[in-house]
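With one protein chain held back, the other chains of the complex are shown just where they sit.
By letter and in written order, the chains are A and B; residue numbering begins at 1 in each of them.
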Amino acid sequence: MITAAAQEREHYLNASYGLKSWLLTKDHKRIGLLYLATITLFFFIGGAFATLIRVELLTPQGDLVSSETYNKLFTMHGVMMIFFFLIPSIPAVLGNFFLPMMIGARDLAFPKLNLLSWYLLVVGGLFSLYAMLAGGVDTGWTFYTPYSTTYSNGYVIATALGIFIAGFSSILTGLNFIVTIHRMRAPGMTWFRMPLFVWAHYATSLIQVLGTPVLAVTIVLLFLERVFHLGIFDPARGGDPVLFQHLFWFYSHPAVYIMVLPSMGVVSEIISTFSRKAIFGYRIVAFSSVAIAVLGFLVWGHHLFVSGQSLYAGMVFSFLSYFVAIPSAIKVFNWTATLYKGSISFQTPMLYALGFIGLFTIGGLTGLFVAALGIDIHVTDTYFVVAHFHYIMVGGALMGYLGGMHFWWPKMTGRMYPEGWAKLSALVIFLGFNLTFFPQFILGYLGMPRRYHVYPPEFQVLNVLSTAGASVLAVGYMIPMIYFIWSLRYGKEAPANPWGATGLEWQTSSPPPVHNFEETPVVTHGAYDYASLMAEEAEVG
Amino acid sequence: MADHAPTETLALRVQFDTEAQQKDAATLGMWLFLITEIMFFGGMFAVYTVYRSWYPDVFAIASSSLNEIIGALNTGVLLLSSFTMVLAVRAGQLGQQKAIVMFLILTLLFGGVFLGVKAYEWNQKFEEHHIPGQAAFHLDGVLPGDQGHAQLFFSIYFAMTGLHALHMVIGVGILLILIVQARKGRFSASYYTPVDVAGLYWHFVDIIWIFLFPLLYLIDRHLVK
Partner (left out) sequence: MGKFQLFPVQASTLAPEVDHLLYFLLAVTVFFTVLIFGAIFYFAIKYRRRSENELPHVQHTGYTLEILWSVIPFGITMVMFTWGASIFFTASKPPNNAIQIYAVGKQWMWKLEHLEGQREINELHIPVNTPVRLTMASEDVIHSFFVPAFRTKQDVVPGRYSTTWFTATKPGKYHLFCAEYCGTNHSGMIGWVYAMEPMDYQNWLSGGAAEGSMAETGKKLFEQLACNNCHKEDNSGRGPNLVGVFGKQVQLAGGGVVTADEAYFRESILQPQAKIVSGFEPVMPTFQGLVTEEQLVQLVEYVKSLGPKPGTGPVDNGQKPAPKKSSNAGSTPANR
């Protein structure tokens, strides 16, 4: 696994061996890899549920599983993917690994807390997994009352408890990142010299810290009501089921920005590197990340347009929802403008980043549809919404994650992945993804509701197309699994900076040493300063 | 051998460059954590606000069934505990080993008294049949059609005071650990950060109670009776 040359040099992977050295590590890089293993497992479990869903939906009747099972499948797919894959993904793997390096620090501010965060995710995931194996939960990942408090017979509490515990993982990671960014930047690393990846994670961490506790208390109330029959959401006692929705979405809307902002940070790094040009409008892009985080807290009511909130509340939330679209649009324009007069090369990370921009644009534009009150009446709770959020979460966030994994794989492992296979799978994923989810926009506008086990026969053709796409997508995801593992042993040895990228992490060896830098760097220029980089490299020869 | 990191001390861990940086980071971290706690309790305060605005009269009657004298005395006990906590931090700043231990123990004792009184109050509610969700629930002075709303008040009462008590129990646990560490001489004038940040936590839990007490015990007291 370690090449001869690398064996001579000590780095974070070979500095110590044994299970304890991993399970009790305080090294942010090792913790990043622990997370990588964990979330990959959760991703494939969530993907297995998705596969079963799509296979069932090949036919209008319910012939693969019972309705009760189907309802559990879509619930558990959502729970796994959102709470145990997407929310941790980039921050926990790439953020943990690279944030300290990018700002010139030896580690995060609180390494032991970082390890605790990982354990919390694992324990939370095991709780929810236990619930799924013991019989499953069928409330939808949204747990609306009174179904979840009074009527559902599934393992609501165990699942919710797992999410609650994982929530603390998210909060502590966010807390760690904020303190690290504020207090541990190397000399000369001013705020506006930080890579945009760091800005994106700062904004994400703000949301994690401020929003997740509200989810936690909502779960506590759900627990108290279901177990002790308290009555907070019980209409018979004057309680309000819609109050649950307000509390739930107050977190769960900002949560979608937790899922997509880090990806945007990755895209900024990749676009810049493979255009060999600074990101156009650096400050604007940095501020837009923070703006998205702030504005994201003001729009939760757009999930309640037909739920029974007042007409005027609906108007306010619709208005603000259009506001939050603007910073995202600005980023897309800025990334595109970065390409102008750049020097563009098309290795796999760039393919994923460009794919992100395209698919996020479509997903984001369809957000404008659902933000329109008049249209949302028709499309809410249909496949239109399902398509919208999968375009952002899968076409956007997941593509960004894969792009980042390819971009930083050489740094993390000291190995190159096979470029040909990687490009192929990027293409397969892009095509499979669009075939899976584009038909769902049409299905939604036609009126096919979401969370439907059986459906009227006229919706079958589009469902078959979607399932066909899903099978292509599944293949697309398998291929990287295989070649990444293959590369650990057979991949070409990676130099310190295979892409000619700026950023402190590229100035250290691949894989990096235990304490990241031989000496604490002193920063003298901004991020994305390719001129200085190439001058230095010319000097070194 | 590429590892140039210096040996670690309590006051200067390997990831930090200076002791001041470490202390600063720890304090910022605790403040951030307290902000998450504000959001956490905030959700419950939001629920309280909604239901009190919908059912003000029932909430007033239900609130008056709580013993405000005991509540006020308990509030005083908690404030006292915050005071002794401050003194413990001060002792830390001055490096007074014995005083640190003594004040931490006093804080612990006052906290324990608070929790004991809380247990008594909860027991009272049980005896008066004010436990929501039970068939025997009944609040005097409130008509049958509004008993459900009264249950809402007590749901909120138990949820909020329960959550607060849970935070106090965790605080008590933290104090115990600190006492053990202090007795072993772990803290000094140059390193008392854990006492400092634990103090922040303890004060926060106290402040939550300062809000809970009037909101739960004193609704319309000047009107009812």
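Definition applied: a contact is a pair of C-beta atoms (placed from the backbone, for glycine too) under 8 Å apart; a residue touches a chain by one contact, two chains touch by 3 or more.
Quantities reported herein were computed from a predicted structural model and do not represent experimental measurements.
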Field: Touching residue (missing chain; options A:86, A:132 or A:332)
entry: A:332
Query: Which of these touches the unseen chain: A:38, A:275, A:434 or A:516?
result: A:275
Message: One chain isn't shown here. Among A:128, A:366, A:497 or A:516, which residue touches it?
response: A:366
- prompt: Which positions on subunit A touch the chain that was left off?
  reply: 67-68, 71, 138-140, 144, 146-147, 150-152, 235-236, 238-242, 275-277, 280-281, 284, 305-311, 314-315, 318-319, 322-323, 325-326, 329-330, 332-334, 336-337, 339-346, 354, 357-358, 361-362, 365-366, 368-369, 371-378, 380-382, 442, 445-447, 449-458, 461, 530-531, 534
Task: Just the residue numbers, please: which parts of subunit B touch the chain that's not shown?
output: 53-54, 143-146, 148
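Rule of thumb we're sticking to: only the chains that are shown with their structure count from here on.
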- prompt: Where on subunit B does subunit A make contact in their complex?
  reply: 1-5, 13-17, 21, 24-25, 28-29, 32-33, 35-37, 39-44, 46-47, 50-51, 54-55, 132-133, 148-149, 151-152, 155-156, 158-159, 163
Complex contacts: residues of subunit A adjacent to subunit B: 9-10, 15, 100, 105-111, 171, 175-176, 178-179, 182-184, 209-214, 216-218, 220-221, 224, 228-232, 234, 236-240, 243, 247, 250, 513-515, 518-520
